[in-house]
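Encoded as structure tokens, the structure appears first; notes follow it.
In this view, the complex is presented without one of its protein chains, the others remaining in place.
Moving on, here comes chain A:
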Amino acid sequence: MTTETRGRTHNGGFQILGSMKGATGPLIGLIVLCLFLTFWTDTFFSVRNFLNILDQITVLGIMAVGMTFVILIGGIDLAVGSVMALTMMVMGYLHVEAGLAMGIAIPAALVVAALNGLVAGVLITRFNVPAFIATLAMMSIARGLASMITNGQQIIGFPAWFNLSAIIRYGGFLTMTVALMFGVFLIAILYQRYRYGGRALYAIGGNPEVARLAGINVTLMTIMVYVVCSVLAGLSGIVLGARLDSVQPSSGVGYELDAIAAVVIGGTSLSGGTGGIGGTIIGVLIIGVLRNGLNLLSVSPFMQQVIIGLVIVLAVTAETFRKRK
């Protein structure tokens, strides 16, 4: 086993690129996928299409960052899709129905998202509810609350800039929403690699008892991870609202599974302690490129689901075989 194949290395130099190192396999997969699509379609390899892909992955990308942290500590969050919908509906209600400015409605909606994560985190750490169950409950609760706000109706009537933030390409290529996703990626990578907390996440995921005995505040860190995951789910909801120029309570059904898939394809282990944001970004790109490419190849949406399932199996078994060597 060489140093390169291990989770993280301690060389100097390109440390941000180093975040990708645990995900060499997925990265190769992504490159192969891109090469394949370049040869098989006329339209894949173009700046325009790449920008499209970036637009299409913003929601999943932001959500998957939070999910990575949760899975890194050995947890799971099934509630992100519902929290996303709840955040969107709270924002819509506060702005359109209650007449508050977007500058207030958005932060307030994110606070609601944070509360969801807080409840899940407290249930998990204080009441020893398994993460799967706690977030399953939150998934149902948040979805119900989202629907109660308008009795299932969608809300429209956002200011023009809101939708335009997902359309106008500043400098010819960067929409506000894509820029937001890049911002989240960058902060997450910096946090994971250079902050006390980022290191502590690996310790907790590796072995919570070792982490606790080492003086790491495992309870607080765990709660914070669920809060951050929920806030990022809420943020991705706001991005989705901007893209659709409307919000509805049925948004984000099944998104939690996409987010988990992206994290897992990116090489983060469901048992915690290994992997990271770098891999997840590649995982998100694989899903984005695959969907885009399959559309270009006119593969039916049903078949697309089958193929994405196969890719998950491929990614995880490849990882298992690599480890066994």
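Note that in this section a contact is a pair of C-beta atoms (placed from the backbone, for glycine too) under 8 Å apart; a residue touches a chain by one contact, two chains touch by 3 or more; residues count from 1.
One rule holds in what follows: contacts and distances are computed from a predicted model.
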item	value
Protein that the absent chain corresponds to, by UniProt name, given "Sugar ABC transporter ATP-binding protein", "Outer membrane beta-barrel protein", "phosphoenolpyruvate--glycerone phosphotransferase" or "RNA polymerase sigma factor"	"Sugar ABC transporter ATP-binding protein"
Candidate in contact with the missing chain, chosen from A:G103, A:G215 or A:G254	A:G215
Touching residues (missing chain, whole complex) on chain A	3, 6-12, 15, 18, 193-197, 199-200, 202-203, 206-207, 209-217, 273-274
